[in-house]
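My questions all concern the structure below.
Every protein chain of the complex appears in place save one, which is left out.
Per-chain numbering from 1; labels A and B assigned in written order.
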């Protein structure tokens, strides 16, 4: 067992543990925070696997933006700060399917790789990854930017306050005392 | 480096994600579980990058970058939907979303984005 393996094991354990807490905890906000821990551990995993750019992008975007967005959503939907009882539904189906998929995949992968070794490749620095991105993968890169634009526009459109009202407006008469709401 | 370790980690994370999607009732928590699944996939891709000698070097990591971008886009749109749902129903419990009912009429200002006071248009019948 090399140092890399030890690190991978430790970080992996942290990630799995944090992930388990994300799906099991009764505190909404704490779920978001455990997600931060999990994603951070994964970023560490990437570093060990010499994927430097991916690791820092993970921290930036996932931990920095996505989780923050999730926490904003938690706040905007008036989530209770303490523990809540009604977060889960009966778990037998979930446990079955979840365990099945997780353990099934694990078995598959263990069966495929056993205890083999590989040598770590050259580090995936920004320079090297940039070279690949803007040479071989330029078209998907551009498409992705269009997709981001679409997501942006979509998010704005979906946030409009009058959504779903336009078509019903013309047929129904509005009561006179109904004022505008922000 | 034994690749089986990150692979198994990824598999377990994926299973946890599936469990979370099926177990959680709050829409935001469901999205969090989905993020777990996506991250598991990312881990697999990055590890595969080390085990597979691809024609294009580092293609696994490139794919992982793409997945991160997609996840960001998805979370933006998804949370916009969740917030709109909350506005309409004052609850984000996934169980309560009926699939065969038209959207209920909610007291929202008739017509257009919220504009500054337009004299005489309050309560106007459209």
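In this text, contacts are C-beta pairs under 8 Å (C-beta built on N, C-alpha and C of every residue); 3 or more make two chains touch, one makes a residue touch a chain.
Here is the rule we use: contacts and distances are computed from a predicted model.
Chemist: Quick one: the chain not pictured, UniProt calls it what, "Beta-ketoacyl synthase-like N-terminal domain-containing protein", "NADH-quinone oxidoreductase subunit L", "Extracellular solute-binding protein" or "Transport permease protein"?
Modeler: "NADH-quinone oxidoreductase subunit L"
Chemist: Just to verify: which one of B:5, B:22 or B:83 makes contact with the chain not shown?
Modeler: Checking each option in B:5, B:22 or B:83, the one touching the absent chain turns out to be B:22.
Chemist: Thinking of the whole complex, not just what is shown, which of A:94, A:133 or A:158 touches the missing chain?
Modeler: Answering carefully, the residue with contact to the hidden chain is A:94.
Chemist: Can you name the residues of chain A that touch the chain not displayed here?
Modeler: 89, 93-94, 96-97, 100-101, 104, 108
Chemist: Touching the missing chain, which residues of chain B?
Modeler: 18, 21-22, 25, 94-95, 97-100
Rule of thumb we're sticking to: only the chains that are shown with their structure count from here on.
Chemist: Approximately how many whole Å separate the CA-defined centres of chain A and chain B?
Modeler: Chain centroid spacing, chain A to chain B, equals 8 Å.
Chemist: For the complex, which residues does chain A have touching chain B?
Modeler: Result: residues 1-2, 4-5, 8-9, 12, 15-16, 19-20, 22-23, 28, 31-32, 35, 38-39, 42, 45-46, 49-51, 53-54, 57-58, 61-62, 65-66, 69-70, 72-74, 76-79, 86-89, 91, 93-95, 97-103, 105-106, 108-110, 113-121, 124, 128-129, 132-133, 136-137, 140, 144, 147-148, 150-152, 154-156, 158-166, 168-170, 172-182 of chain A touch chain B.
Chemist: Name, in rising order, each residue of chain B that touches chain A in their complex.
Modeler: So the residues of chain B in touch with chain A come to 1-29, 31-33, 35-36, 39, 42-43, 46-47, 49-51, 56-59, 61-62, 64-66, 68-77, 79-84, 86-88, 92-93, 95, 103, 105-114, 122-126.
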